[in-house]
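What follows is a structure written as structure tokens; I'll ask about it next.
Note that one protein chain is taken out, while the other chains of the complex remain in position.
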Amino acid sequence: MLTLSGVFAGYGGGDILRGVDLTVEKGSITCVVGPNGAGKSTLLKVVSGLLVPRLGSVTFQGESIAGKSPQAILKGGIVQVMQARSLFPDLTVRENIELGAFLINDQKIVQQRFNEILDQFPMVKDRLKDKAGSLSGGQQRTVEFARALMLDPALVVLDEPSMGLEPKAAAAMYGYVRQMREHGRTVLLVEQNVRAGLGLATHGVVLEAGRVRLTGTGKEILENPQMKVLYLGGSTQTE
Amino acid sequence: MHISRFGSVASRHKVQLGAALSAVALAVTGLAVPNATAAPKPITIGISVSLSGDFSGDGKATQQGYKIWATWQNAHGGILGRPVVLKFLSDASSPTQVVTNYQKFITSDKVDFVLGPYSTKLTKPASDIANRYHYVMLEGIGGGPSVFSRGLKNVFDVSASATYQLVTYAKWLAATQKPQPIAYATMDDPFIQPMVDFAKAYLDKKGFTDAVYKVYPAETTDFSPIASAVAASGAKIAILGTMPPDGYSMIQNFIQAKYNPEQLILASGPDQGADFTKSVGITNTEGIMVPNTWIPTSNYPGNKDMVALYIKTYGGDINAINADVPEAFAAGQVLAQAVNKVGSTSNVKLQAYLHSGAKFTSVQGPVQFAPDGENSGAAPYVFQWQKGQYVPVLPLGGPDKVSPIETLRPAWGTTPGM
Amino acid sequence: MLVLQAIIEGVLVGGFYALMAAGLTLVFGVMDIVNFAIGALIVLGAYLSYSITTHFHIDPFVSLIFTTPLMTALGMFIYVFLIKPIKTNKVVMSLLTMFAVATLIEGILDICYNSGFVQIHASYINNSLRIGKLNFPLIYVLSFLLSAFLLSCLYLVTYRTKFGRSLRASMQNPVAARLVGIDTDRVSMITLGIGIGLAAIGGMIFGTTNAFNASSSYDIISRLLVIVILGGFGSVGGALVAAIFMLVIQDVVAVVWSPVWGSTAFYMILMLVLLVRPQGLFGKKGVRAQ
Amino acid sequence: MTLLGVEGIVKNYGGIQALRNCTMNFQEGAINGLIGPNGSGKTTLFNVMTGYETPDSGKVTFRGKDITNSTPDEVFAAGIGRTFQLTRIFPRLTVIENVHIAAQRKGLVAQMRQWSQPDERARALESLDFVGLTKLSREPAGSLSYGQQKLLEFAFIMVAEPKVMLLDEPAGGVNPTLLKHLGGRIKELNKTGVTFIIVEHDMEFVMGICDQVSVMHQGSALLEGKPEIVRNDPAVLEAYLGTDMTEVN
Partner (left out) sequence: MSTDTTISQRPTPPSYEVPKAIRYGALTVGFLVLVIFPLVFNNPTISTIGVFAMIFLMAVTGWNIFSGYTGYIALGHAVFFGIGQYATAMLASYWQIPPGWETFLLIPVSMFLAGLAAIPIGLIVLRVRKHTFIVLTIALMFIFQLFAYNLRGWTGGSQGLEVSQPPWDGSIFNLPYYYVGLFLAIIAIVTSFMIRRSKFGLSLLAIRDDEDRARSLGINTRNSKLTAFVISAIFLGAAGCMYAMFVGSVYPQFSFDPAFDLELSIMAFAGGLGTILGPSLGALIISGAQQYFLITFGGANVFLIVYGALFILILRLLPGGVVPAISDKWRSHVVRKEQRILDSELEGPAEAGAHK
């Protein structure tokens, strides 16, 4: 569905991604893990069009999307939920969610989706009139999720959905991710909580220093002895 | 037809008798006439005018006045038989540029004479420069008292001194009416405020009191609180030190506040002809007074020609002529008379002559200079709008015939016959 | 009674100032631009209305149908050709650019209109309503109503329409706004269009209540800036409250004491408020450590 | 002896609790490592210790003195220097000028003297040499790469000769050769009496140079000890890899 090959990208000075090859299968939950600074967030920016890759190709459903504007990519069916602070704090929850459908002009569809989403996220229903800034961290995340689904995207890109959340809230987020897959969406996510992320994922990708180091199912990767080296350093012998 | 130079007032009056039309005809062909013979070297005169910035409105009127004077003067033989050529530079209403401009006129262009710019604020630095090079500065539109209090010997104002312009009215008031409260409001301005303050000082001495006295800053755009304060005083007489645009706003605010003083006199504004009637509405003009140094219909030398020329050149009617025009025109007239009398282009001689107590004539009336350079010969007029006409009403017993003054203004919007 | 009258006048005129300041503050909120040309643009709006009313004998309020779209288009044009290309030091460069635009406009108006003072006219301009001893000049009441109407429209646009949402979203989080598909450039262009379109309306009001010429702009701009600062950059409601508050204080000082001190009070209040609250009366503290 | 300590720090941002009753002590003369998964509150703790954030409750002490409400400059003047995770350098100044900024001078006359005095210059060049940026000393700092900016930031803090250096991910984006070198110099500086507190995700680096490692998890201290002990503690790995919370539900 989404294919990156030989992608080099970075800001100003140097490249942070140095030849990333990655495939996201349709209907999968693909989880990218890796130590800080490995280039996970940069990867997502390339996918969502906020960053133009210097080299390499990015194709989505057979079409090249490298260098396209965020709007064009959104229209193509990729929606991203950013790592932090992506809500508009002074807008109400309802407005925030409706903004997710900014690109849809048919109010009927918007209303219909909105109702669907309310069913999907019961918490949101109770807080529609509150300002987004007044919600707790977990609630804000939920609103971001809800907003992302307004476009009925084929691919949802999540940047660390559990970051800064209490375990219970994080668990709820993971529940939502599963739900998305059940609804037939493909999910690409980046996660620091390796075990949780890979446990959730159907496919795992380990990124390190701007390159893909390991791929496989979530379970395979979790059990791979190289993981400890990647995360805690040292050599496998100390095991 | 060739008109030789005319050195005396008398001969000029003769020319006056040839109606305005002939002067206009001359003006059209005028420039060619003096050149019929050997084409004498022209007399050059440098003038800085404000074509942009705060003073641009008056600056342009000033320039018109000077231009018309030059046309007229050339039609009447120029100065010393030589044609007059004016050089204008814009000063963008800035004293910095005024300083540079007059330096350029005097030292680079080596003009024969200079005439004054618009406004007291710019006349001060300009006259310093002229003084430095021993040039005479004749002017008609920068007569704030501070121009003359500096001891400069080269500045001469052909218009009536600012300080006395409202005193004509004050004198009449004190002579004919019982002491009563008067409402004063004046702009903070070096030319306008002294007018009001002198009148007030005079009236105070005669027992009149002030119902309210407000000074407002020059950049005021909203006059409603000031107008309200004046209206609330309920005074039957209001003396306002206004510049044209705020005068209009003030009247508008009075109308809105339904304040209807029996006598209303503005320092300037009602003298602006069509600008004034269009801004406040002709039906609201009845009985409003304004001091002025010039009567549009007067028979002073050159006046009829000037008016005709103005209308021919710039259009409009007699009431559309801005007061800056005759003030500039008069400065030129006095310069021409004095230089012709002196018989040379020497500024030193000219200065001495102007200080000699010699009498001149101008479209604004007689001119005679006091030692400080102010015009002691002028009698400021007071005009009143009566039935849509701008007519002189004061001073009584002056050289010009005046209409009877209306002492009771009617209600707003009820100009008779309108 | 005089004080009451001054308060009423302050409120009425304050409404007009609030409308002008609303355009200024929106432009700031979305684009981080201090629109220094607002004064010249208001005068331009006044002249446009003046020309239309004198040549076609149309009511000044009706003339807005023509001038407002024209000025809005001008605003968009300015954004696309002058503001958008600015890459570095945006705050100051845009300020200076707008100043240059103001100079240009003043120069053009000066030539076109020959710098005499003019005023826009309508038959009802000198009428006023009287309630008891209080006096409500009709034109002020009308312009206050128009301002109030437009401010409510502005409120509705920003709070009830899709564009309004994208506008508020761009103000609060430009990156996230782009991620939900908002073209922030377009939003900026339209916002500057609105800001300058409002100047057309403000210009008409200014032109009916004041005689003006091409150089009249400087008296307006400094007050508007003060109101915007006091109301908090980007806050339309703040601008409204600040405008009325400032104008009322100024007018009351003017009648009770002296008009010259009324103006001084206007600026002194700004100083005093900022000493206590550097972010203005309604501004939010927006300083982050990292 | 405890040089820098925090006691019961609580810090909330909106709905998120960044620090929950965090108590920690850093020993004088040691190289302290501070590790923990992302979002565990390490940077927030740094911010609280250096005066960039005021805690909701709790106390920060330096040499036994309460510095909880000190401003960043006061903290710096007291001898605590720090670097940032996202570097904060002066982009329009050249590299060498950046290094000179933190060199302290007292008095107006001294302030008015040329910014580059011979002794300062020697120190500045030394520290630039140390991070390998000498060649770029006249480049505007903003044109450096992310990793180079990190090194630059380290270099200019070093010039101020603080008693404690708080390094927030000094290894991020720095290449391995230089990283080794950096570790060597940190040790060397440490011998001269400088205390270090290092937040770092590069475990090899942390384990290699730290005397003491503290682990943070969910806003509070999880445990503290020698690197080997910490490394082999199952709780630490658990904290890093996270519990598979999908199964908790």
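By letter and in written order, the chains are A, B, C and D; residue numbering begins at 1 in each of them.
Convention: a contact is a pair of C-beta atoms (placed from the backbone, for glycine too) under 8 Å apart; a residue touches a chain by one contact, two chains touch by 3 or more.
Every value quoted in this text rests on a predicted model; they were computed, and no experiment measured them.
Within the whole complex, the absent chain has one touching residue among B:69, B:88, B:184 or B:223, and that is B:88.
When the omitted chain is restored, the residue from D:12, D:27, D:134 or D:190 that touches it is D:134.
In the complete complex, the residue from B:140, B:190 or B:245 that touches the missing chain is B:190. Counting the whole complex, the residues of subunit B in touch with the unshown chain are 51-52, 54, 56, 88-92, 94-97, 99-101, 103-104, 106-108, 121, 124-125, 128, 131-133, 144-146, 150-151, 188-190, 193-194, 217-218. Listed by residue number, the positions of subunit D touching the unshown chain are 50-52, 71-73, 75-77, 82, 88-93, 97, 100-105, 110-115, 129-130, 132, 134-139, 145, 147-148, 156, 160, 175, 177-178, 181, 184. Take subunit C: the residues that touch the chain left off the picture are 28, 32, 34, 82, 85-89, 91-93, 95-97, 99-108, 110-111, 218, 222, 225-226, 228-229, 233, 260-261, 263-264, 267-268, 270-271, 274-275, 278-280, 289.
Throughout what follows, only the chains that are shown with their structure count from here on.
Remark: the per-chain Cα centre closest to the mean position of all protein Cα atoms belongs to C. The chain with its Cα centroid farthest from the Cα centroid of subunit C is D. By number of C-beta pairs in contact, B-C leads when B-C and A-C are compared.
One inter-chain figure worth recording: subunit B and subunit C are separated by 37 Å, centre to centre, where each centre is the mean of the chain's CA atoms. Subunit C has its Cα centroid 43 Å from the Cα centroid of subunit A. Counting only residues that touch two or more partner chains, subunit C has none.
Residue positions of subunit D in touch with at least two other chains are not found. On the side of subunit B, the complex with subunit C involves touching residues 51-54, 56-57, 59-61, 93, 188, 214-217, 219-222, 224-226, 228-229, 231-232, 244-246, 248-249, 252-253, 255-258, 275, 278-279, 281, 284, 412-413.
Taken together, the subunit C residues at the contact with subunit B in this complex read 1-2, 5-6, 9-10, 13, 106-107, 110, 114-119, 121, 125-128, 130, 135, 137-140, 206, 209-216, 218-220, 247, 250-252, 254-255, 258-260, 262-263.
Contact residues on subunit C toward subunit A in their complex (touch as defined above): 162, 165-166, 168-169, 172-173, 175-183.
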